[in-house]
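Removed from the display is one protein chain of the complex; every other protein chain stays in position.
This part shows chain A:
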Amino acid sequence: MSPSVAELLLQRLEREPPGPGGGLCSLEAAAALGLDHQTLVGAVKSLQALGEVIEAEARAATRWELSEEGAEVLRAGSPEVRLFRSLPPEGLPHSDAMKLPGAQVGFSKAMANKWLRLDKAAPGGPRVFRAVEAVQDAVQDGLRRVQEGDAAALPERERNELKRRKLLLEVTLKSYWIRKGRAFSTAVARQETDLTPEMIATGSWRQLPFKPYNFSALGLPPSCGHLHPLLKVRSQLRQIFLEMGFTEMPTDNFVESSFWNFDALFQPQQHPARDQHDTFFLQDPAEAPELPASYMAKVKKVHSQGGYGSQGYKYEWKVEEARKNLLRTHTTSASARALYHLACQEKFTPVKYFSIDRVFRNESLDATHLAEFHQVEGVVADRGLTLGHLMGTLREFFTKLGITKLRFKPAYNPYTEPSMEVFSYHEGLKKWVEVGNSGVFRPELLLPMGLPENVSVIAWGLSLERPTMIKYGINNIRELVGHRVNLQMVYDSPLCRLDT
């Protein structure tokens, strides 16, 4: 068996005295052993892994080398000299001169050196003549000195000029200075990488040296599937609602009538949210074929004339507006349906409802707005609920989300009164940020449905995207939702633990 590169290297190193004085340059050692430098470096690395057999210190040196073009100049001369030499003494028309070897690059150089003269007034067009008797090819000389390993002797200005002309390249060479280590030995025992069943069966593992593991490297990633981070947060929010005893509402209808989306929620027909600018209306099916007639009559009355203690909005309510189909702008439409369903029960029972699903807005898109997003909504209906109950429920809910510092700001919402925006103190931004919207449903919304007069309904909503973006440190919503998301982000996203 021929000795390995590592063994050859160790044998060579053995001749060197120990201590700082002795050692080998990996470049020189490779040359002496007739090996490729990279091969030798490989041997150095494998010897290093054995412990203190050798010491190796990384070094970097720069060196000048001729580029391909530089090698050509060294062989044939610089373009300006080649041009000068091939120009006949009687000169040539400019256009012909430009066809001579080296002319494309060398003409302007030769002119700048005042080696050539251009007579623009010559008969038959501009003509080029030699302007001096003979020239010296300093470029070629310079390159020759570099080639002979004498780059350092070349004045820096000249070297830079050659570099600028891309004739010279500055090459960084990485090498090692190799010395004997404390445990130097030329006989290197082969270390075992893995324990095998045979070693255990024969007991040979007791005698064998094992290669140490590299604990600083990362392990092999398991091949696995991943859940989407936004939907991981959705799962946690569902879990929170379930922990709090909330029942999930059906929300599987993206298409909704204006009636359920707006009118049932006491949102007047001229409300800006009902504008083409904000809402996706449908062309097909443009209208809802079926609306609950007797309930709708009550809704119409409360909008146009009032009732249930309300002045109403006093405008002409039109069923055509209510029929207009749209993509729901909030899941509150589903809450309205659920509450109407509850009101139609023979006997009222207290309920706690939640939903998390998509809603749609015809908005201008930017880093925080998409045309579709997920809304999280919670609703409690019971006799005698107060604003304090709403705030208490919100405190419990947001605590589970890991948001503890809350305060409430009066706000306006067409379907809740009182209404409150929920703010939380953001430690990172050092300011209060809005985290949700909430309120007590208006009697004009509940009483036409047929709910008992003493029943109050408290509700709140927030987007799913916003807490997710905060949780996962995502600034642009387009990096979170949609087909353009980077799957690596999905692969790398951690568990969703909201309350830690």
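Note that in this section contacts are C-beta pairs under 8 Å (C-beta built on N, C-alpha and C of every residue); 3 or more make two chains touch, one makes a residue touch a chain; residues count from 1.
Here is the rule we go by: contacts and distances are computed from a predicted model.
Here one chain is missing from view; checked against "Phenylalanine--tRNA ligase beta subunit", "28S ribosomal protein S28, mitochondrial", "Auxin-responsive protein" or "serine C-palmitoyltransferase", UniProt names that protein "Phenylalanine--tRNA ligase beta subunit".
Considering the full assembly, A:257 is the residue among A:26, A:175 or A:257 that touches the omitted chain. Checked against the hidden chain, the listed residues A:21, A:89, A:197 or A:309 yield one contact partner: A:309. By the touch criterion stated above, the residues of chain A touching the omitted chain are 223-228, 230-231, 235, 238, 241-242, 244-250, 252-257, 270, 272, 276, 280-291, 306, 308-315, 325, 327, 350-352, 358, 360, 362, 364, 370-372, 380, 382, 384-389, 391-393, 395-396, 407-412, 417-420, 440, 442-444, 456, 458, 481-488, 490-491.
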